[in-house]
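Note that one protein chain is taken out, while the other chains of the complex remain in position.
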Amino acid sequence: MTVHFSVLIVVVPLLSSFLVFAFGLFQRRVCFPATVAALAACLVFSAGSFRTVLTTGRPVHYHLGGWAPPWGIEYVVDYLNGLVLTAIAIVSLLAAIYARTLVAREIPAAKHPPFYALFLLQVTGLFGMTVTGDMFNLYVLLEIASFSAYALIGMGEGAAPFAAFRYMIFGTLGACSYLLGVGYLYISTGSLNMADLRQILVPIYFSQALMVGLAFLLLGIAVKMAFFPVHLWLPDSYTLAPSCVSVLLAPLFTKVGAYVMIRVLFTVFDPSFSITLLPVTTVIGWVAVAGILFSSIMALAQGDLKRMLCYLIVTEGGYIGVGIGAGNRPGLTGSIFHLLNDMFMMGLLFMAVGAIQAHFRTRTISGLTGLHRSMPVTAAALVVGGLSVIGVPPLCGFFSKWYLILGAIEARQWFFAGALLLGSLLNAVLFFRIFERCYFEAPHDPAHRKREAGVKADRMAMGELIPMALMAVLVILLGLFSGYIVQHAIAHAIPPGV
Amino acid sequence: MNKLAALPATLVAGGFLFYSTAFFPSWGDPDQPAGRHVSPRYIEKTLAETGVPNAVTSVLADYRGYDTMFETSVIFTAGIAVMMLLRGSR
Amino acid sequence: MTKDLDNVVIKTVSRILVPFMQVFSLYVFAHGHGSPGGGFQGGCIMAASFILLGVAFNLREIGKRFRERNNALMCVLGVFIYTGTGCLAFLSSGNFLDYGTLSDLLPIDSIKARYYGMALIELGVQITVMAVMLSIFVDLVTAGRGEDAPEDTE
Partner (left out) sequence: MMEFIFGTFNYGIYVVLILIGFYGMMAKNNLMKKLIGMNIFQWSIILFYISIGSKKGGTVPVVDPSLHPAIRAVDYINPLPHVLMLTAIVVGVATTGIALALLILIYRTYGTLEEDEILEVLKK
């Protein structure tokens, strides 16, 4: 049965989204347990298929419909997407468990069945985009993930439908330019399979049609990855989305986009082409430098906690872009490891912010006074997440930034290294401002007295505390075992020829 | 983006696109890469392997049936998304 | 008075037209193998016949013939048939969606198994597309009020 694991990762959440919707019409209580069961099954399947890759050392190939690759669709699980699959499974499972009380609070009871069905379809889209070996199949799953994201964001109140519509305009522009890029690849080669494309593309690297095709492909992926110049949709849509939705979308969707960029640049196109022959990665590096500086400063300027985290996501995308820009082994190790860490870090931070917004009833940074007294665990989670984003040693953020800076220096790109350090500094300023407000606020401050006398944050449900605590432990464990992860998994994940 | 930014962006994108169309294989010639590499097998083997004369249906439902499964899931997603967004929001 | 006169023409014509549309939709669906057609086109024509009914008479007519809950269940049924046939291949140890291996279970050779597997898939697509097109139309027109739409939405 284990040979079918790689397709079960995608089929099980798909099937369970249908069943959750169907049975939800009759019995609303069945939705949450079925969702958690499906995501737990996905965790087993992704961990299982990743373990077979680790033990055998060779990628797992799965022919859908029994047809060989260029004619049929093929699933490939290798070191790179095995890692990403397992991370997605863990984060989405914890997000589902965490979001239960928020869903009960924010989403009207009649809408629970479609909500959980869209939740599962979003996870199906993310799994499918990661595991597929076919360019057009990736587009279809990109659309499934995007549609469920638009609908889930549109659930929020107030300006959420408007933010969702603007996100849809941007997202469709991105998805269509990705489709256009796949069309240019198809007209030049005649094939859609990634491994097949790699061989056929080599002789026609410098044909003009292919250059424009690659430009559109990268534009589409950059929109989905919220890369710097085309990230305008992200702050509004993730801030106005209900917090049970942004806990799922924020950590995962943009990181799968980053994974697709690494997959296209280094597996579909030969690394020697995208690094040396045509300096695509250097251009990405320079745009990422601008992105880091711009979005770090924008994050500083934000009063709203959630909007600040959204700009942090754009900064993290910039770090991954700098790693790709360095274009050497440590740089790519850093960007893959940062992609992995960021899923957990952002998941932790969005869980903390969701809890603060729901129980402490404040969204602005200034309103956080005395958080440690009424919500100690959330404050601790905020500290762990913040320190990890800054890059403080025992936590995972430090190690991925270490490799990124190592790669930038080895590639003699001083501005890349400078941007990384400056970004970390700006993050430090950002988060210490919050920690200071949470922990060290002087008692005589009026806001503090109001908070003390005023409403006491109500007890957080255990269902929210445990996933947040687990995520914080994972962030710490990722840091401690980073050497093991890099040596055994990421070292092999880097495509040959980098 | 307002009108000011949209027009230059369109012209730049248009320049790229027109430039690239000059290097496409000419329209309709039988031995362009797309007609040579993968699709001949679909046409020649569809009757032998799947018993379905209509090559489009055999590719749609069998060779690339997985795409069509997700296509149906896309239309299902749209259905429940509209159902969720509009119903009960009176 | 004149308002009523126009309706009579539209109502009688559409009352005659709807059954033929539905039979034609089944024809398009069934002949997907030999001629252009298949699940999507058949499903859309079937949904169009219900929509024509709703436009000519009023939306309550659709509700009378096709409960909203059944519509939602048919959305799920179609996609479930599709994914189910895919999982059938697991029983005979084939890859996902590999109908060729169904010949171990059924008394037919693998080519005929693929032929009938595709027909089953087209059935799933037909049901889902018909149900979803109809539910999107009704939701958009009544902006979510569905069955209890007031009388004025003719």
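Just so it is clear, A, B and C label the chains in written order, and each chain counts residues from 1 on its own.
In this section, contacts are C-beta pairs under 8 Å (C-beta built on N, C-alpha and C of every residue); 3 or more make two chains touch, one makes a residue touch a chain.
Note that the structure is predicted; figures quoted are calculated from it, not measured.
Novice: Which chains here would be touched by the one that got left out?
Specialist: A, B, C
Novice: Of the residues A:Ala164, A:Val245, A:Leu332 or A:Met351, which one touches the chain left out of the display?
Specialist: Final answer for the missing-chain contact: A:Ala164.
Novice: Touching the absent chain in the whole complex: find that residue among A:Val76, A:Leu180 or A:Leu368.
Specialist: Checking the options A:Val76, A:Leu180 or A:Leu368, the one contacting the hidden chain is A:Leu180.
Novice: For review purposes, identify every residue of chain C that touches the missing chain, sorted by number.
Specialist: 34-36, 40, 136, 139-140, 143-144
Novice: Need a quick check: the contact residues on chain B for the chain that isn't drawn.
Specialist: Considering the whole complex, chain B reaches the absent chain at 1-3, 5-7, 9-10, 13-14, 17-18, 21-22, 24, 26-30, 32, 34-35, 38-40, 42-44, 46-47, 53-56, 59-60, 64, 67-68, 70-71, 74-75, 77-79, 81-82, 85-86, 89.
Novice: Could you please point out the chain A residues that touch the chain left off the display?
Specialist: 136, 140, 143, 147, 150-151, 154, 158-159, 161-162, 164-165, 168-169, 172-173, 175-176, 179-180, 183, 186-187
Keep this in mind: only the chains that are shown with their structure count from here on.
Novice: Please categorise the chain-chain contact pattern as a line, ring, star, complete graph or other.
Specialist: complete
Novice: Going by the touch criterion at the top, tell me which pair is linked by more C-beta contacts: B-C or A-C.
Specialist: Looking at contacts between chains, B-C has the larger number.
Novice: Could you state the distance in Å from the CA-based centre of chain A to that of chain B?
Specialist: It comes to 26 Å between the two C-alpha centres.
Novice: Can you give the whole-Å distance between the Cα centres of chain B and chain C?
Specialist: That pair's centroid distance is 23 Å.
Novice: Could you list the positions in chain B whose residues touch two or more of the other chains?
Specialist: In chain B, residues 62, 65-66, 73, 76, 78, 80, 83, 85, 87-88 touch at least two other chains, as defined above.
Novice: So which bits of chain A are touching at least two other chains?
Specialist: Counting only residues that touch two or more other chains, chain A contributes 14, 18, 21, 64-65.
Novice: Going by the contact rule set out above, which residues of chain B touch chain A in the complex?
Specialist: Residue list for chain B touching chain A: 16-17, 19-20, 22-25, 32-39, 41-42, 62-67, 70-71, 73-74, 76-78, 80-81, 83-85, 87-88.
Novice: Spell out the part of chain B that touches chain C in their complex, as residue ranges.
Specialist: Within the complex, chain B contacts chain C at residues 48-54, 56-58, 60-62, 65-66, 68-69, 72-73, 75-76, 78-80, 82-83, 85-90.
Novice: Taking the complex as given, what residues does chain A use to touch chain C?
Specialist: These residues of chain A touch chain C: 4, 7, 11, 14-15, 18-19, 21-22, 25, 62-66.
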